[in-house]
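Heads up, one of the protein chains got dropped from this complex, but the rest are sitting where they should.
The block that comes next holds subunit A.
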Amino acid sequence: MTTLNLNEFAEAQKPHYIIKPRVKRRKVTCKKGVDPFVKLLSGKESIDMVNKRWILYHQLHTQFYAQVEDIVQRIELDLRREISNVLGKETKSSKTPSFNCLFLLGSDSTANIEIMDEDTQKVNVIIDLTPKESPNVRMMLRRSMFRLLSSAESSLAGSTTVTKQEVCDEVADDDNELDTQAAADLGVSYDLSLVQNFKKLFKKGLKLIFNFKDVDSFNSQVLDDFINLLKSSLHYDSVEVCLVLNINTNLSNIQKNLRQSTVRLLKKNFTVIDLSHNKGFKYANQTFQSFLNTVDGKLNLSSEFVGFILEKMANNATHNLQLLTKILDYSLMSYFFQNPFSVFIDPTNVSNLDENYLPPLVKCPTFMNFIDGMVRNHASSKEIMSLLENQDSSLEEFFTEFLVRDNPINGHLKLVVDVLENQLGVFNYNLIDLYYHMLTGKLAQFLAKWPECHEFDDILKFEPVDIIFQELFTLDNSKELFSQSLFPYLRSNLEDNLINSERILPPTVKSGSDANPFQDDLEAGIDLPLCHLFSLYREASSLINLYDFFCAFKETLPKGRLVNYARSAMDPEKNELNAEEQAKMNELMKNHTLDDVVDKMILVWFIQSVSEFQQIGLLKANNNSSYEVVEKCIWRGL
């Protein structure tokens, strides 16, 4: 007998599945020859240098990440301290009893709430309420009181076991008896009487913290009623009530849904903490500074790159810090991946500079400028030629000389920051923006926001300088690499790939021998059926008649090639089928000409492609009754 498994049934009815692939940690080895990096300089780079490049990158990367982790942890610590400070405040001191209200702005409701000062006279109970658990006041009250009771009992049980060890058993027993006696007397029910009688039941004061999660999704009427209901608990002695509201949107949005009297009630004692990391520039500045420190004296950042960071951070309001880290990390990786000179960031490696490195050196724009200058200044041609042709390794020496030269920008940045923070007391500035203005030589324009800077004009003055060979040591968003790989176009990439399958498929390898006629023929001969269909799809109007579509599809395929292919495939001498398969194929082919076979093949491809289009959401069946027409679901060029 088969029974219907409910879970399986539910699984089968799902319209979509969520697959979470386990992230495989890439094993990072620093063994020679197995690094993820490849040989550069048209393959002439020595394997030793590749390895050194990889190790150097790895060092910088871990160094940067250690600092970022530190910063992130600090954020959390700061936050937790701030929250518990607010909640630990003494509320009874104010003359009118009021809730201790804490609004957490930009909260994803996962903020950890803990109370530092656990004293013996008071029990702290945190009650989490989610919108799902709070359909009405009755449920909210029952749930929260149930939680209050269970957590109070558990914390009390914990404390009595402690006392039991210290004091003799009798006393503890006595204590328990008293409790149960009192409890029976007062009765315990899941309503506010529990809060009212808490002191009598547990012999301790109570600090009750309601943590309303995702307040935006609460029924505001219910929330309002619940808060009003709690109002009477303010008058009970030795009971404090804290309300923590996790707000996603903004305060005015919450406020407009509450009654004015409730707003007034909450406003008596309320604190707002903005949880979003990007409030202000503090943490982003720290992260950027730590990146600069990591690569200090070694790498420069191009102004386009810094501008790119600024622009992308402006586009993403919520996960700024993660984005910044991602961009910096990616830029570092791509720099080490594609620049053979990156290895010389560690100047000790300069001993390995050989003639393979010289041709790109000569082509450096800054170097060419320098030569230009020499020519203009009528330097001796011998000097110039010796530099260009590396006679007596003069070019190498020249390169090494500039290798150790420092870009003054980081030093000056520190000076400006020092002036801003220590002299003027300005903390609300964007370090990345400041850096950008310094790179583009518009520092004065940036500082104009703080007029008091004028006093320091003479020391703050800064002109960016060009250092020869600096482009070899600059992080740059050249050829839009970062915009392409960090912020890809979703739809246009898909469309372009469907038009040009070469973009994603490996190029066909022309094997000399005619060993495998199947694959060779097909791959070289025609594009994927999907791509064929898509190029037709692009031309079609929004409603597509399936038969017309099929006819057009058939026309576009190179029929001659297909016939040839089919013929060779069926040739028993050429293919590699075993006898059984051959027999099956012959059975299939019995009453058909070669043309019929190809037609069938095309039909199969067509049906397959159309259903694939439906799967990936390019086509939709118009409605249930008509099967002749399909409709396009996407618009081009978005």
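As a working rule, a residue touches a chain if its C-beta (ideal position, glycine included) is under 8 Å from a C-beta of that chain, and two chains touch if they have at least 3 such contacts; residues count from 1.
Simple rule for what comes next: contacts and distances are computed from a predicted model.
S.K.: Since a chain is absent, check the UniProt entry for it and pick the matching name: "Calaxin", "serine C-palmitoyltransferase", "NADPH oxidase isoform 1" or "LAME_0G02476g1_1".
M.R.: "LAME_0G02476g1_1"
S.K.: Of A:K312, A:H412, A:H437 or A:H532, which one is in contact with the hidden chain?
M.R.: Checking each option in A:K312, A:H412, A:H437 or A:H532, the one touching the absent chain turns out to be A:K312.
S.K.: Tell me which residue among A:F270, A:F341 or A:W605 touches the hidden chain in the full complex.
M.R.: A:F270
S.K.: So which of A:F37, A:W54 or A:F103 would be touching the chain we can't see?
M.R.: Final answer for the missing-chain contact: A:F103.
S.K.: From the list A:D354, A:E480, A:E502 or A:D596, pick the residue that touches the absent chain.
M.R.: Checking the options A:D354, A:E480, A:E502 or A:D596, the one contacting the hidden chain is A:E480.
S.K.: Tell me which stretches of subunit A touch the chain missing from the display.
M.R.: Residue positions of subunit A that touch the missing chain: 15-16, 96, 103, 106, 136-138, 141, 184-187, 189, 191-193, 216, 225, 228-229, 232, 248-252, 254-255, 260-261, 263-268, 270, 272, 274, 276, 278-281, 284, 304, 307-308, 310-318, 320, 428-430, 432-433, 449, 477, 480, 483, 486-492, 617, 620, 633-635, 637-638.
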